[in-house]
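Every protein chain of the complex appears in place save one, which is left out.
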Amino acid sequence: MSRPTSDRALILHLAVLATLLLLQLVLPAYHHTNVARIMVYAVLAIGYNVLLGYTGLLSLGHAMFFAAGAYGVGLTVHWLGWGPLAALAAGIVTGLAVSALAAVVLMRTTGVAFLIVTLMLAQAFQLTAQYFKDLTLGDNGIVIADLPPVAFDWSIADPSVKYNLAWLAFAFALLLSLLLVRSPLGRVLVAIRENEPRARMLGYETAHYRVFAIIVSGGLAGLSGALYALLFGYVGTSMASLQNSTLPLLWTLLGGPGTTLGPLIGTGFMFYLVDIASSFTSSYLLLVGLALIALTLWLPKGIAGKLRQRWVPWLP
Amino acid sequence: MAAVTLLEAKGLTRRYSGLLAVDDVEFSLEKGEIHAIIGPNGAGKTTLVGMISGRVSPTSGTINFRGEDVTSMSAPERVMAGIVYTFQVTSLFKPLTAAENVRLAVQRRQMTGFAGKLRAGDARVLERVDECLARVGLAGHADRVAAELPYGHQRLLEVAMGLALEPELLILDEPTQGLAPAEIVDFMALVRKVAETATVLIIEHNLKVVLELSERITVMDQGRVIAEGSPDEIERHPAVQRAYLGA
Partner (left out) sequence: MTLSQIILALLEGAVGASVLALTALGLSLVFGVMRVINIAHGEQVMLGAILAWATAQMVGGGPLVGFLVALIVAPLLVGGMAVAADYLVLRRVGYDPERTIVATMGLLFVAQQAVLMTFGPDAKPVEAPIYFRVQFPWFGYSGYKLIVIAASLVLLGLTWWALAKTRIGLYMRATQMDGEIAQAYGVPVHRVYAIVFAAGAMLAAIAGVLIVPIRQAYYLMGGEFLLLAFIVVIVGGLGNLRGTMIAAAVIGIGEGMISVLFSPTLSKIVATLLVALVLVVRPGGLAGEGDR
């Protein structure tokens, strides 16, 4: 809790960000795109971690927030012809709006009920997207191409524009989560995770804090989805599938729930594991399944959690 | 000294599917007193205190606190109004250190507005944390994980968290249960010290502690108040001797 600890943590996070920023200068083209993707996904995982890792709520519906952000971009580009930045803003707003709506519904729901309601909401979202297929183009999805430049002559198609936009979003999410967990607010979330009745008797209206956590978490997921749609050019109903909801869970568990750097570690690790595996099998999801089982059995605290437990106790 | 009424409950009733846990109770607290509630198991003590702290909502009746009707306030709102409850079974944030447990209580009053929720406000908060831990005699245990503290210290930590909330009324639910005799003596001294700044409402089974510590005692049986008065009066009260002291 003493000063030097906090600064050490801040320096570590800034160093991670600087490394990622500089990495684009040396990475070969293939890995350049991969790292950009990892950073976009890591934003989703960081958001997921705010709920699972810090507030103790297990969601099976984050694909809905991700898809909401993506549809915010896809629909405005496809039907209204919006430019990239306006569409991105629309995506972020859509993600936040869906999160806020879900947060109100989920306000007094915890534990197993929370998990099932999030699952149901995401299913309803996906089915609704399928039902209005004239608008959403259904399972075929919306392909986003030939966007005007972001600014000056920076085209979205340019890999380094992709990379730096992804980095910006990632830096924002990472620093936001660091700020959050070291703030009084973040400590209340941990208190709710550990012992909600006690937190209430300390004067915290825990339902309000849960609403806040859901909006931050879903908002980051929406940002991730909006950016995904913009950078990688596709929005479809499958984005809201249960399978997509389990991915951030997996990344967070693997990296270490309740650690700020865990989501990045988990996302990167899993991405490359799947990448390597898919060079010799098309059923990379088998690997996802086995990883989930192995994690629950042998590494329940994840990689960063294990690091903190063993060697670096000051890891936030 | 003219007595000032801090809390007044009227016609307080709580029914659990047909069973009357608390039946039409009138109850009041004077500012600055140490007030005990005694009675056999199932007398409705914890339910009554639960309604005062807001953990249980009354079936009927009203509660006034400092002249204000708090009946419809939620438990967290009542904490902010100054009614603080410490748990019967120790209820801590187990993996956090003693200091972090107290910090969660201390920071509650600092968290006003958006900035207050995000800014750590470290120096002042940490100072208060140390102060509260020192008041209960846990100064040397700040960095120990709550779950690893001995039971007596966990109870003290509960009280420290209660004090950190700057209570007007501190409710202690069976605080000496499970403590060694020597610890009980220290605990009583602590409660007296607390009573200098706050009103204390205490549920207690240990009659010796109650008679020695409190200024006023309420006796409950089967959901009703059967007697109320000073320790001397209560000791002599026939209904009390029959129902509670078993004489």
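Letters are used for the chains, namely A and B, taken in the order the chains are written, and counting of residues starts over at 1 for each.
To be clear about the criterion, contacts are C-beta pairs under 8 Å (C-beta built on N, C-alpha and C of every residue); 3 or more make two chains touch, one makes a residue touch a chain.
Given the structure is predicted, the values throughout are model-derived calculations rather than measurements.
By the document's own contact criterion, which visible chains does the hidden chain reach in the full complex?
By the stated touch criterion, the chain not on view contacts A.
Check the options A:Val26, A:Val112 or A:Ala145 and report the residue that touches the missing chain.
A:Val112
Can you say which of A:Val77, A:Ala191 or A:Ala291 touches the chain missing from this structure?
In the full complex, the listed residue that touches the missing chain is A:Ala291.
Residue-wise, where is chain A in contact with the chain that is not depicted?
Looking at chain A, the ones touching the missing chain are residues 58, 105-106, 108-117, 119-121, 123-124, 127-128, 130-131, 242-243, 246, 249, 253, 281, 283, 285-286, 288-297, 300.
The rule we apply is simple: only the chains that are shown with their structure count from here on.
Report the inter-chain centroid distance for chain A and chain B in whole angstrom, where each centroid is the mean of the CA atoms.
Spacing between the chain centres: roughly 43 Å.
Can you tell me which positions in chain A touch chain B when the two form their complex?
These residues of chain A touch chain B: 1, 3, 179, 182-185, 187-188, 190-191, 194-195, 197-206.
Which of the residues in chain B end up touching chain A in this complex?
Residue positions touching the partner: 53, 55, 74-77, 79-80, 84-85, 87, 91-96, 99-100, 103-105, 107-108, 110-111, 116-122, 126, 161, 165.
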